[in-house]
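And then chain A:
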Amino acid sequence: MVVALTGKHTFPGGIHPPQKKALTRDSQIQPGPAAKQISVLLGQHIGAICQPLVKKGDAVEAGQRIGDCDAFVSAPVHSPVSGKVKEIGLRSHAVLGRAQAITIEADENSPEKQPSFQVPADFDLSKYSAEQICEASRAGGLVGMGGAGFPTRVKLEPNPQMPKDNLIINGCECEPYITCDYRIMLEWTSQIIAGLRLAKKASGCSQAFIAIEDNKPKAIEVVRAALESSGNPDQVKVIAVKTKYPQGGERQLIKAVLKKSVPSGSIPPMIGVVVLNVATAAALAEAVIVDVPLTHRVVTVTGEPVVRPGNYYVPIGTSVGDLIEFCGGVTQSAAKVVLGGPMMGIAIADLETPTTKTTNAVTILTKEQIGRAKFDRRETPCIRCGRCLEVCPENLNPTRIAHAVKHDLLDVAERYYMSACMECGCCSYVCPANIEITGFIKTGKIFVARQKKRMA
Partner candidate 1 sequence: MATDGEGTAGLYKDTLLAGLWRENPVFRLLLGMCPTLAVTAAVKPALTMGCCVIFVLVCSNIVVSLMRNLLRPHLRILMFTLTIATFVTIADLFLKAFQPEMSAALGPYVPLIIVNCIIICRAEACASKNALAISIIDAVGMGAGFTLTLCALAGVRELLATGKLFGASVMPDWFVPWAAMGMPVGAFVTLGLMLGLVNTITGKKD
Partner candidate 2 sequence: MLKNITVSSAPHVSKPLSTRGVMLDVIIGLAPAMLAASYYFRIHAIVLIATCVVSCAGTEWLCNLIRKKSNSLDDLSAVVTGIILAFSLPPALPVWAAIIGSVFCIAIGKMVFGGLGANIFNPAMVGRTFLTASFGMLMTTWMVPATIDAEVRTIAADNTVDARTQATPLAYSKQALKARTGAEAVNEQLGAAFTGEIGGCLGETSALALIAGVVYLLIRRTINFHIPLAVLLSAFAFGSVTYLIDSESSISPLTHLCSGGLLMCAFFIATDPVTAPLTRRGMWVFGIGVGAITMLIRIVGEYPEGVMYSVLLMNAVTPLIDRFYKRIPAGGKASG
Partner candidate 3 sequence: MDKVKYFFQQSWLLIVASFCFGLLIAVANAGWQGRILQNEEDKFNNLVVEMIPDANTSEVALENVEVESGKGKTRATSIRKALSADGQCVGWAFTCEGSGFADKIKLVLTVDAGFEKLKGYGVLSSNETPGFGDKIKDQFYRNQFVDAPTTELVLMKLGAPDVKDAEIVAISGATVSSEAVVTIVNTFLGQIKSHMQEKGQIGDGN
């Protein structure tokens, strides 16, 4: 199998922000902080929010299920440490604002989970049935770890109405700064491949791909070599895709790899495609083979002001403040803390905000960097230059939508397909007039959601 190291596969639109991956690219995955206090949010995924299964004062074990929900689209949460439930109360949540969380005080002798596990040599795919795999992914609380947090079980479970035939493992990691997926591909290669094979079996896909951006040639080679050495029984194809933001977006990736478009308002399974992030694939292998739930994840702590930037294996629920402290703190120039990358990440005001299953990075930006984007230059009138239309990966008309929202014309915004926007931020990035197009569209979506709620 010959794999090109430069990708031809891509999608229309997109931008090329500075990569800035060199900061953490060569930093191996290290164990993260052994935090005294962990706050596990009950809503870390798309779907129904979990109900707590423990009470204040209960003792919990590492890996114990502490929150769950009966709804189909949901995923349980587990405790990453052993200790005592200190409180069940509201915590800052990057997306929801404030949300219920279970705060656990860790014991002195709480076991420290090691990054990665060894896929046993006698790993045999035929030992696991499709139902088993799905069940394990649900029990392990697996959700998409790339950003959206869609419960993995829902993705995988075969659906007679929508048979799935393509599985894509997403190793694009197109956001600047973040390198956690890159490190996982380099270090946990066998785990990813095991996860891929399990996912393929569970979902009944006939073809599987691993898509990696061509700015990570090392990862492409390592994955290819690992596939070849294992004999590649599933005929997995490694696809090098063009380095471009937002190449890692599900819809964009499907367009690049399969040349197929996902209809607006639907999700990839509807056209028979399953997309799993590499971290999810690795977690799937862990959950199925050794029956360990998702309680830790790799987080890239990065940004110029960070003293020791790197990739850390962090218990989910560790507060951002603890994480930053563990990395040696930040220099004076730090001005903004972002959960996620600079393009789609969410700026937080409360350093107590716990990390979640979808937190792939904590990016600290300097005043100069955000100043260039937000403060130095005032917003000027839209000159209709059309740059936002050109970069929009969803082929929308962002300026129209933004201005419709600005003038409170939600129906107009809807007519310009506001709901199809994936909020990738490309339009705001290129706008010469410094209009916060993405911000307006997000606001518009919230308004529409409120309207619908009122009507219902």
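Things to note:
As a working rule, a contact is a pair of C-beta atoms (placed from the backbone, for glycine too) under 8 Å apart; a residue touches a chain by one contact, two chains touch by 3 or more; residues count from 1.
How these were chosen: all candidates are chains of the complex that A comes from, given by their letters.
Just so you know, these numbers come straight off a predicted model, no measurement behind them.
This complex places one of the candidates 1, 2 or 3 in contact with chain A: number 2. Residues of chain A that touch candidate 2 in their complex: 11-13, 15, 17-18, 176, 251, 255, 261-266, 324, 329-330, 332, 334-338, 340, 342-349, 351, 363, 365, 369-370, 372-374, 377, 380-387, 389, 393-397, 399-400, 416-417, 419-420, 423, 425, 428-434, 436, 438-439, 442.
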